[in-house]
Structures are given as C-alpha cells and as structure tokens.
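Got a structure here, written out as structure tokens. Questions coming.
As you look at this complex, bear in mind that one protein chain is not there, while each of the others sits in place.
Read from first to last, the chains carry the letters A and B; within each, the first residue is number 1.
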Amino acid sequence: MTITEANPGYKGYKYVGTRLIRPDGLEKVTGKARFAADLNLAGQLHGAVVRSPHAHARIVSIDTSRAEAMPGVKSVITGDDFPSVDPGHRQYDMCVNIIARDKVFYEGHAVAAVAASTLEQARAAAAAVEVEYEALQAVLTIDEAMADDAPVLHSHMLTRGAEPPAEAPSNVASVTRFSGGDLEAGFAEADFVVEREFSTKPVHQGYIEPHACVADTGQDGHTTIWCSSQGHFNVRSSTATLLGWENTRIKVVPAEIGGGFGGKTTIYLEPLAAALSSQAGRPVKMVMTRSEVFRATGPAPCAKIRVKFGARSDGAIVAADAHLIYSNGAYQGAGGMLGAMTVFESYKIPNFAVEALDVVVNTARSAAYRAPAAPLTAFATETVLDEIAEELGIDAMDLRLKNAVKEGDPSTMGFPLARVGFAECLEAIRSHPHFSAPLGPNQGRGLAAGYWFNIGESSSAIVNLNEDGTATVVTGSPDIGGSRASMALMAAEELGIDPHDIRPVVGDTEAVGFTDITEGSRATFATGRAVVEACRNMVIELRGRAATMMEAEVGDIDWVDGHAVYTGDGDSEGKEPLSLAVIAGKAKRTGGPLTATGSLEAHGAGPSFTVHLCDVEVDPETGVVSIVRYTAAQDAGTAIHPSYVEGQIQGGVAQGVGWALNEEYIYDSDGVMENPGFLDYRVPVASDLPMIDAVIVEVPNPAHPYGVRGVGEAGIVPPIPAVANAIHSATGCRIRDLPMSPVRVLEAITAAGARANGG
Amino acid sequence: MRYESPTTVAEAVELLGSEPHARVYAGATDLIPQIRSGRPEPTVMVDLKHIDRLCAITSTAAGFTVGAAAPTADICADGALAAEFPGLVEASGLIGSDQIQNRSSWGGNLANASPAADTPPSLVANCARAVIAGPDGERTVLAAEVATGPGRTSLTPGEFIVEFELDRPPARTADAYLRLTPRTEMDIAVVGAAVRISLDAQGRVADAAVALGAVAPTVVRVADAEAALIGREPAGDALAAVEAAAAAAADPIDDKRGTVAYRRQVAGVLARRAVATAAERAAEPQRGDRP
Partner (left out) sequence: MTRVHVTCTINGDPAEFLCDGGQTLLDALRDEVGLTGVKEGCGTGDCGACSVMMDGRLLCSCLVLAAEAEGSDVSTVEGMASGDELHPLQQCFLEGAALQCGICTPGFLVAAEALLERNPDPTETEVRYALAGNLCRCTGYDKIVRSVMAAARSINAGAGSGH
C-alpha cells in the first residue's frame, strides 16, 4: 500500500518537521494494536476489586471465607497480604491507596481483591467478601477539611512547611510560600487594586481506555506485567515497593496506552494482579470498569483561590498576592505547590507573595492531569488581568505584552528564564485573522495566556543498526501521542537515513535503560535527546568502521547525509563515500554488531508558553454557552512532527473547554460520586467544538539539539480563563466558579439583570 | 440469564406468564446500563424485536401505528411520519447517538419511566395511545397514563406495550419539541418541552397542548398555558403567558443535572419557544385545509 505524506522538510532539516505517517499507525487503524485489555494468556484468571461503599470508615474486619468457597475462586487478598508500610515511607500514600489497611478514605477505595476463572465468578466473589466498617464522618470540601472541629483523616499528618512547625495533625498536608520584592510597597504604588476569589470542582483526565493489566508470576517468583501506563519503570518500582520485592523480580511490558494525561503516571491494579497471580500460580487479568475509573482513579485536584493584583494606570502590574488551597483528595498531593509555581510565572511582577496549602479530603486520591494545577491558577490570573485591562481602559493584549516575561526575567523561584516564546505567541494571536474578525449577536471573545514549566528527568535509548542498513530505535518512554514518530524523525535526521527505515519501539524494563514516566511534556525533549545522543554515538562508531574500511584516519571522516565521507588531504582513491547500509552490511568484518546507547538526565526543559483566543455564543435565556471559534498559539521550540504538536494543542484545548463548561465530580452528601459515567460526566463531544486552529510558534529551546520544548501540557492551561473572558465579553458577567455550566451562567445573567433593574 | 426471542405477541405473553423475573426489552439501551450499574438481573431477557408488529411503522387512513420496539432511527427515517409529527420525530432523533438511535425505542423510552425521557412529552402532547398486551389480552390507554413516577409504570406483571397509535392531525396543526442539555449531544434533558398547536383559518390558536419533561416525576401538561393560547395569536402576550404558566407548572427537583430555579426558568423559555416553532409550522401551506 502507498502512504503519502504532506510537507517536505523545513528549517534546513531533511526529516525533522515533516509529517511522517506514524509507525504505529497502521496497527491502530486496523484494530491490531494491543492495548493492555487486549492481551489474554493461556490459563488466565480474572480479577475483581472489592471497593469501599463509604467515603470514610474504619475497617473493623474482613471475612473472605465465603468468597474463597465460591465457584472458580483461586485467590483472595486483602491489605494483610502486603508488607506493612510505615507512614514515613516515601511511597506510603501510594501503597495504602492501592489497598486500604485499617481505614478507607474514599468511596471506591480498594479493600480486597479476588481472582477467579471467569470475570463473573470474580465479581460474584468480590460481592461476597464481607467487610465490616465503622463509618466515620466524611470530610468532602476544603472548608470542611479546614474547619476547627474537622475529623482528621491521617493521624500522622503534620503540616509540612508550617511556621512554626505543626505540633498537632490536621488535614493540611503542606504549606508552600514564595515571595519577592516588597508587597506592601508594591500595592501602595498601584493605581488600581483588585482582589477576587475562585472555586473549582475535581475533574477527571477522562482517558478512554480504562486501567488494565495482566500479571503472570512464575513458580520462581519472577513476575511479568503487561499494562497500560505512562511509565513502566515506575510500575515496576511501585509494584516492587508495595510487595516488598526486588525490582529484578518484575518485568513490565508496556502495552499500547489508550490515553493517560497524567492519570496513568501512578498505579492502581498492578500490585493487586501480581499478588493474586503469585498466590494462584496463574496469570491474572484485571480491567477497571468506567465507574471504577471515575471513583477510584485520579481526578485532578480542585481549588479555592484568592488573588490580589495591583497595577499602575499605565498597565504595569506592580504587586500580586495569591492564597491558594488545593484539595488533593484522600492523600497529600502537590496541587498547591504546583499552583504556587505557576500563578505568577507569565508576568514580570516586582513585588509578590504566594501562599499555597495542600489539603486532604475524603475523595479519591488525586493524580496528575496535564500541567497539574496550572489551569486553575491561570483561571484566576488571566481573568483578573482581563478585569484590570477593562478597568484601566487598556487593550487586553497590550496589557499582557507589557507585562509578559522574557529571557532573563526571574521566575517566582528566582531563577532567570532562558529563551522563551511568550511575546511571540501573543504576537501570533494578534496578527491572526481571528483577532479582528467581527462577532455576532450574543457572542463574545476571550483572550488568555498559559504557562507550563515542563520537566527533563532520566531517559534512555538504544540504536541498533540492522545488516541491511535499517535501524531499530528502542526507548523507555511509553508513546501516548505519537512520540515514536518523533523519535524516528530525529534518528533519521542524525543518521541520515529515511525515517521509514527506522523502527521506533518502546522497550520493556529489561530491554532498555531506566526511563522516567512520560510526564511533564518530557518525551520528545528528554527521550528525544537520548535518541540523538545514541545516534551521535552510533555515528562515531560508523565513522570508525568506515575508517577501517577506507584504511583512513577516523579524524578524516565526516558523516554527511547518511554517508561516511573522506575529507582528509590524502589520496582519495578507494575512499568513495560509504553509505550507512554498506557499512552496516560489512559490520561483521569491521568489529561486529552496530549498537549504541544514549542515557541522560535532561536539564533545561524550558517552559512552554501559549496564548488562546476563544469566541463563545451565549444563549441569554438558558445560559448555554457554545464555542464558536478557537485559536491557540503555542511555542513548541521546534515542532519535530507538526501534526502531533497540533494534536497536543487541540487535545489540550478540548479538555480545557470541558473543564471550563461542564465537567465536574458530583458527590452526594455521603461522598458517593453521583456521575461516574460519560453520560453525566460531560466531556466534550465532537458537536460541542469547532475546529481548533493550532498555530505553532517556534522559538528554539537552547537545551535541545533541535530546539524542542515539550508541548504536551500547556495547551490545557488557558482555555478556562479564555472561555470565562469570552463569556464576560458576551454577557458582561464574570464567573469565578467552575464549571461555567448553563445553570451557573444563567444564574449570573439573571443576577446581573436583577442588579441592573434594581438601579 | 437466558435469551429468548419470541416471534409473536402471544408467544411473548406466554413466556412472561411462565417466568416471573423475565424482562422484555427492545434496544436494551436503558436496560443493559442499569444491569451494569447493579440493578437486579432478570432471569430471561425477552427480545421484542423479532415480533413484526413491534417493529412496524404503518400509515393508515386514521393515522399511524408505530411498533413499540421500532428503532428511533427508523422512525426518523420515515418521511410521512416526520411530515405530520415533526416535533415527535425530532424528540425521537434526540435520543443518544446514531449508535443508540439504531436501538432505542418509544416503548423503552416510555416504559423506562425516566422523568427526563425525550419522547414522552411529545407522545403526550399528540395524545398518542399505547396498545398493551398481557395475560388478559390487549387494552389501549393514553400514553400519558403509562408512566406513573420515576421508574414506575401502570403496566401490570406480564404486560408490555405492543405499539403506539397516533391520529392523523387536523388541518393547520403541528408540533415541536425542544430540550435543554449542557452538551449538544449525548446528554439527558434538564428540561424538555413539547407543544402541539392547531390554528384556525385566521391564524389564531384553535387547540393547544403543552407538555413538559424533566420538571416533575412524570410529564406535566400545562393547562394554563394551553388556556392562555386558545383563541389568540401565538405571539406577544400569549407567548409571555405560556412562559409564565410553564414556569409555574414545573415542579422540579435539584439533582446532578440541574437546579429547581434553573429548571423552572428554562421550562418557561422552552415552552414559549416551542409554541412559536409549532405555530410557525402549523401555518405552513402544506398543512392547510384537508379535503
């Protein structure tokens, strides 16, 4: 079959920047790609989890005898089957989240698991496990958690970072503070000061593939786990920690992953499946239902945010103060801290202070979700900036350009910024036709910017050249959005061979060096660097082999467009350029197989900035908001594969719009989730969205050989404020509580109407 | 769980008589999700789609007969039905996705007795009748009398709906259905409003039916709105009166899909808009005097 590709190379690169058909694409359009739930092993059992019906309770007893006697049941486990874990342990929260010990902390918390011959038998047995609970008062909201008489969830939890140090346990897990300049003087200098409060609800990452795994423990205790995760090395170490095993006892094979967005950076099922399998001596498959995914896996934290900004009449922001409280669910999390690191990052503010609290409540333990915490701080900052612009009579775009950070400006934490593309993104939106297009009746336009810092971390790659001159590139980064295509392009550029001759694969934990989770928009940046490093090592080797073949000095051999080229002053007779394929074909005679590795701890990920422009139409009588036009400009450094950069931007926008308008966890008064399905947890459907015009801005990142900046996360940051600002532009109403559902929008419109009528 | 697919009404009646925990179904688009969420499993699943009468859509001199298990996709594809009952067909087309449409039925939508179901307000506004079969033979009741509360119906054990009957509408008559959902598709109504209007030759309202969904345990007929319309042009003050009457008639609850205040306010808005649309359609030339 022929597969055509658009856009030949640009920027002087031959392959980087082209829209290669992704190497894993064919399997995915023909239904052959294996996701975790698609794997079945001979003799496999099916697992089911017993989950708490209470949001907060003490486990008095668990009786598994009836379940064990049921047909087909091969093993039943509870928290007692795992080594005890000390609250001081670094992974304590993860361990007791995966299987509760003496207390359950949210509805859906796993308390036991069963493996049986069929799924129906496993589910029936799970229902027969008798758990006696002593119900405790559930703490569901930030206010409840922080009330003076609030029940304390974790008796060992002393607030980290508290001044003076906390003496008694509370539901406040930590306090983070940053400040710079002189806040009081800053506000004194301001001509206009505005203070606003915001609140949000937990939302789910909403990946379409539920968590799934198959674990197979052999009689020697060695366990293989096939699973869907954003980081299989992390699955290995976390499973090992929970079971008290060594890492070498576990091999984790990454299946194709059906979306993660941060939610698959942590684990839930794998240790349970491994424990069941090792008890039963048979492979065990576990797949969550959608309802389990909603109730027991990572929503993103919700928050209460108060910000205060002071601006001079010329638009300069001179002071800003933020108080953030993030609710991270049942265990301590980093929402507040990440909020503190993002709330003021986009603007140069000489005097500022941030205080952020992380709080625990009786809802599912939160997990990372695309640019964690940043969409909520952007909601606050970017809507208040809009208000300041309105108040001062300055164009919202000009206000942002005036205050935007640029290279050399200090971050909140004091480090100077490297080269960034914020101003370029603002300009890209300003010059886009959307910016000046006319609006229809009941329509409004909102502008908002977003920032995400991105991370580097550890990555490994191996390049193996095959006898025929093709190459296999093995990395340890699960591919969640087309990263294999980008790896092939970078390797092709380095080696000078056609990317179709490169097979990029994701290696299991025994096939490639340690690689951190695919998170923080790091895969193309950090793992891409490891691939480039491996390729450059390969080129050194290839030049050496060519030198042998040409009987020349290696120093006289260059690597040009896939060929070893003799550049020395000597006689060039018999020293015609040798192609990679020719060198590879002769490898046996020049030193053996050609293989090279690259492993590194990548620094300098460099932040990604993005600017969004959103048009909405609001039905003033029903409060229904439609998104009618959307444009997003984002700095990608260099887009290795433009289609997948656009895809990341568009996907982030869609998720952000869902968060803005309709997505929310709804709990009843006992903390039971009322909408654990896609009918009532309303992610956007195709007819809810227009085309999303993704404008790629390229301000190369000096810390990457091709200038890459991570693009995976920043796209979700501006949509909430962009939608909020657009609703304000359409209706005159500022909404500061999420979601901006029809109910809430109509409430705001009605209240504004009443105020207007009342004088 | 056993699967049975009777091919006649009599066979189905007999099966239900012998199996107290058997359950009839058409599309299973309500039933399977309910079983998955932990509702008790029936012992026998009785598939009604192999009975010709239950899937047939027939046009008669008097009107239409629509099988209770006919997929709403077929209902929407029936041009003759859509021409005479545009609102009822619109309501049918709003259920779920294309995938759901190929399975969902009026019988299931009504017998499931969800207060938020989309077709019951239109069935009520059009005075549809349900033909019900059971151990004692067949009986015919108004569709309005089938649902008696959330999840509850007037069907007795062993009974099921065979088909719906719709009388051919008089001249200058048309219906409309509007619903409010936060998303454009794949959502359950927060409020639904079905209206049927008959105009006289002068363009005044001769007859009106206004029915609301999702604002009470069952469909609400808004008598005050209907009274406010009769004899008047469907515009201006009459529409304002409809809005106020519908808002007042709504008796909703706060739940995960909406609040009392919101539902009241929007019930009025949708009723008003649906009246305007139905009246506009009723005035279309092809709905003029019939021979």
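A few notes on this one:
Just so we're on the same page, contacts are C-beta pairs under 8 Å (C-beta built on N, C-alpha and C of every residue); 3 or more make two chains touch, one makes a residue touch a chain.
Because the structure is a prediction, the values reported are computed rather than measured.
Just so you know, the chain we are not showing touches A, B across the whole complex.
Among A:53, A:544 or A:677, the one in contact with the hidden chain is A:677. Considering B:60, B:97 or B:140, the position touching the chain not shown turns out to be B:97 (whole complex). Of A:144, A:209 or A:713, it is A:209 that touches the chain left out of the display. The chain that is not drawn here is touched, among residues B:127, B:171, B:186 or B:261, by B:186. In the full complex, subunit A touches the hidden chain at residues 1, 3-6, 19, 21-22, 24-26, 28-35, 37-38, 40, 120, 205-210, 256-261, 287, 289-290, 480-482, 643-644, 646-648, 650-655, 677-679, 683-687, 689, 691-692, 694. Touch with the hidden chain on the side of subunit B covers residues 1-3, 5, 27-29, 32-33, 35-37, 41, 44-45, 47, 49, 71, 73, 96-100, 102-103, 184-186.
As a working rule, only the chains that are shown with their structure count from here on.
In terms of their C-alpha centroids, the spacing between subunit A and subunit B amounts to 44 Å.
Residues of subunit B that touch subunit A in their complex: 33, 36-37, 180, 182-188, 190, 256-259, 261-262, 265-266, 269-270. On subunit A, the positions that touch subunit B within their shared complex are 289, 291, 621-624, 626, 661-662, 666, 674-675, 677-680, 682, 684-685, 687-688, 741-743, 746-747, 750.
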